[in-house]
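Below: the structure, in structure tokens.
Only one protein chain is missing from this complex, and each of the others stays in its spot.
A and B label the chains in the order they appear, each numbered from 1.
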Amino acid sequence: MKIIILAGGEGKRMWPIQTDKYLIPFLGQPLISYTLKRIADGINFDEVIIVTKEASRDQVSQIASSLGIKHKIAIQEEPKGMADALLSAKEDINGEILVINAEDVLEERVYQDVLTTASDTQSDVVLSGLQVKSYFPGGYLEVKRDRIQGIVEKPGKGNEPSDLVKLVVDYFRDGGKLVSYLEEASSEKDDVYEVALAKICDSCDVRFIRYNGVWIPLKYPWQILETGAYFLSTLEQNISPGSKVSDKAIIEGNVKIEEGAKVFEGAVIKGPCYIGKNVIVGNNTMIRESILEEGVVTGFNCDITRSYIGRNSWFHTNYVGDSVIEGDFGMGSGAVLANLRLDDATIRIGDEKIDTGRTKLGTVAGKGSRVGVNASIMPGVRIGVNCLIGPGVVLHEDVKDNTRILVKQQYQVSKRTPSLTSYDQFRKKL
Amino acid sequence: MKIIILAGGEGKRMWPIQTDKYLIPFLGQPLISYTLKRIADGINFDEVIIVTKEASRDQVSQIASSLGIKHKIAIQEEPKGMADALLSAKEDINGEILVINAEDVLEERVYQDVLTTASDTQSDVVLSGLQVKSYFPGGYLEVKRDRIQGIVEKPGKGNEPSDLVKLVVDYFRDGGKLVSYLEEASSEKDDVYEVALAKICDSCDVRFIRYNGVWIPLKYPWQILETGAYFLSTLEQNISPGSKVSDKAIIEGNVKIEEGAKVFEGAVIKGPCYIGKNVIVGNNTMIRESILEEGVVTGFNCDITRSYIGRNSWFHTNYVGDSVIEGDFGMGSGAVLANLRLDDATIRIGDEKIDTGRTKLGTVAGKGSRVGVNASIMPGVRIGVNCLIGPGVVLHEDVKDNTRILVKQQYQVSKRTPSLTSYDQFRKKL
Partner (left out) sequence: MKIIILAGGEGKRMWPIQTDKYLIPFLGQPLISYTLKRIADGINFDEVIIVTKEASRDQVSQIASSLGIKHKIAIQEEPKGMADALLSAKEDINGEILVINAEDVLEERVYQDVLTTASDTQSDVVLSGLQVKSYFPGGYLEVKRDRIQGIVEKPGKGNEPSDLVKLVVDYFRDGGKLVSYLEEASSEKDDVYEVALAKICDSCDVRFIRYNGVWIPLKYPWQILETGAYFLSTLEQNISPGSKVSDKAIIEGNVKIEEGAKVFEGAVIKGPCYIGKNVIVGNNTMIRESILEEGVVTGFNCDITRSYIGRNSWFHTNYVGDSVIEGDFGMGSGAVLANLRLDDATIRIGDEKIDTGRTKLGTVAGKGSRVGVNASIMPGVRIGVNCLIGPGVVLHEDVKDNTRILVKQQYQVSKRTPSLTSYDQFRKKL
């Protein structure tokens, strides 16, 4: 049996995060490595085929090799959807296959359940689904007992045929047959794969597996917070002997501190937290429920809460609440990433006003951006790649990539007569 | 003998504080409860008649009951002055009475002195007064030896008949006679009571008692700071076993910490301070000479000095100096309530430029208001009820109730070329 791992896609909705989702690091490891580990640990297979883009070939291959996984890389030229991705690997698709997404956070038992069902029932196809409470923009399954009778991709709220959202853990007994269906299917929308699956349902035995474990979708960048929270929940306290933690710092709960990290006097780290390699946690800084990837520097007196901080970002007396920072990001003293609307409403994003459902959400920032001293970024604002938000700016709206914004102040300038209060008088008032 | 407690009045000068003065809590107890306790502890009486408004009836009655004080409530329909208040209770006013204000902070010996003098001299009326150094807008007594010969209400600066301001600790041997005088008196100003008293002086033996103890008037909201300072001065160190104080916090001097309060690591509380029920003092926060009523939350790294913080207010990395916050108030990270003019002048309030005589005074804020991140409120500004002061606002003037103020910034927007400095270079510069 072959495992087909789909590691591609454009992720426009992930702007301003540049890194492909499956390569975003969590606790020092890219997301795809968790998927590969689950496969290696949980199921038997002959070979893994990873479909990705040329630019990621080496990195992806190295990750698989470092985990001892026998694999092949297939290249998808352009990000044109799941059917196209599979057809990019069609030469290797034959016999039994299991198709999964590289970036989905799932429990490995769903793979096992699908494969066991395939083996037990000898069905042609086994798909899995998960019950959702509110509309999710994915594929919905029409299920009758343990058989799937149809699939509808993104039906729109109110048009769902069921409350069962399809996962991407798709077993096919005959991969070659899937390829034929995919080559024949056509659609004007981005749902060729689902159209093909619907046709397969008409003619084959398509079995349904209900899954009710962990499932963390990653469609929007703020969902990196949920993904991060999941990984944090898996931590135990683990302080590397190669790190240097002041005995005047406070480490509470499940905090993992990697090699080369330094935690200075008066710092407080309240778990779960991940403090990556060579991270510096400055004096009097407080970190709570956050991930600080490799090389992050928090200077004096920061307050970082429930945030994801990507590599090599640096801070200095800042409040960073419920924020996603991709990396190489810097903030001047006194700048604040606000995370709570003063009217307490849920936070909506961009011109489209996408409702995140969250009452607490800070900034989402792309790589290489800087925020000046005493700047204030409002909840839910997205800062593009390589932006400069000047000192004192109060930023209410998204900022496109490569933008520099400085505030223009107007002044009232006059002559100052010397102060009448001597310093000694002042000092008495203290 | 009956005690008539006047718990009414409008207090327009107290804006934006909504709570009636006698109900403002200090150290967890409304002001009137201190008055009631003084009476219960210090003097003998038959019954207390509390004149208040309908809306306060239940609360006032509960307070009196909880102190085991036999009392009646009389309702004053509208706040029309002291004579009207007494006439609202006229059915119960007969025989010996002692009239006092619910909100005055005094020492109980003034009650005892008045009553002892009444008993010793068998005078018809005993009034008390206190020497003032500068003009105070109250009633002034004309005194000849130990007899009072006249009373002038608010004579205006320079027209005072003496330097003796009348307190409201007024003994009448015949309450019914007072009622008659009040019913006959009339005035175009709000001084019917004083007009009646002046008439009584003409025909009766009105004895004078000089008082030189504690007396803290509460006419303007910033005087809540003085009232608070008085109550703080009565504290001893007292940390409830039902509170949770980190052994890495520092508690110095006379600090009272109530049940359910939590004080986190690195916090410093320098007495005298009152930390009410369920208050949270966050990491690295410093509280000095302040009152934090029930349910206040100071997050990380606040600096609260010589302030009165009413119930359920919350802070997060703020400086709050010499401020009065009624309650349900919130501040975003980096917002500052400044308390010292850069020109070191005394602080004047509102359009009328009322001189507070204080060189240090911060904000006076009504209930339910919010101040955004990095906002700056100038010394002596009053923020109305339910206001929203946006992030980055520099507020120089009073804000009316229910107002939302956002700053409109102008920007210079340009394209940013990528930074030339690599992160490693930056890191070396640290």
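A few notes on this one:
Simple rule for what comes next: a contact is a pair of C-beta atoms (placed from the backbone, for glycine too) under 8 Å apart; a residue touches a chain by one contact, two chains touch by 3 or more.
Nothing here was measured: the structure is a model prediction, and the numbers come from that model.
Considering A:243, A:301 or A:363, the position touching the chain not shown turns out to be A:301 (whole complex).
In the full complex, chain A touches the omitted chain through residues 248, 265-266, 283-284, 299-301, 316-317, 330, 332-334, 340, 343-344, 359-360, 370, 372-374, 388, 390-392, 407, 409-419, 423, 426-427, 430.
Although one chain is hidden here, its contacts on chain B can still be listed: residues 250, 266, 268, 284, 286, 295, 297, 299, 301, 303, 312, 314, 319, 321, 328, 330, 334, 336, 338, 340, 342-343, 368, 370, 374-376, 378, 386-388, 392-394, 402-408, 419-421, 425-426, 429.
Here is the rule we use: only the chains that are shown with their structure count from here on.
With centres set at the average Cα position, the gap from chain A to chain B is 52 Å.
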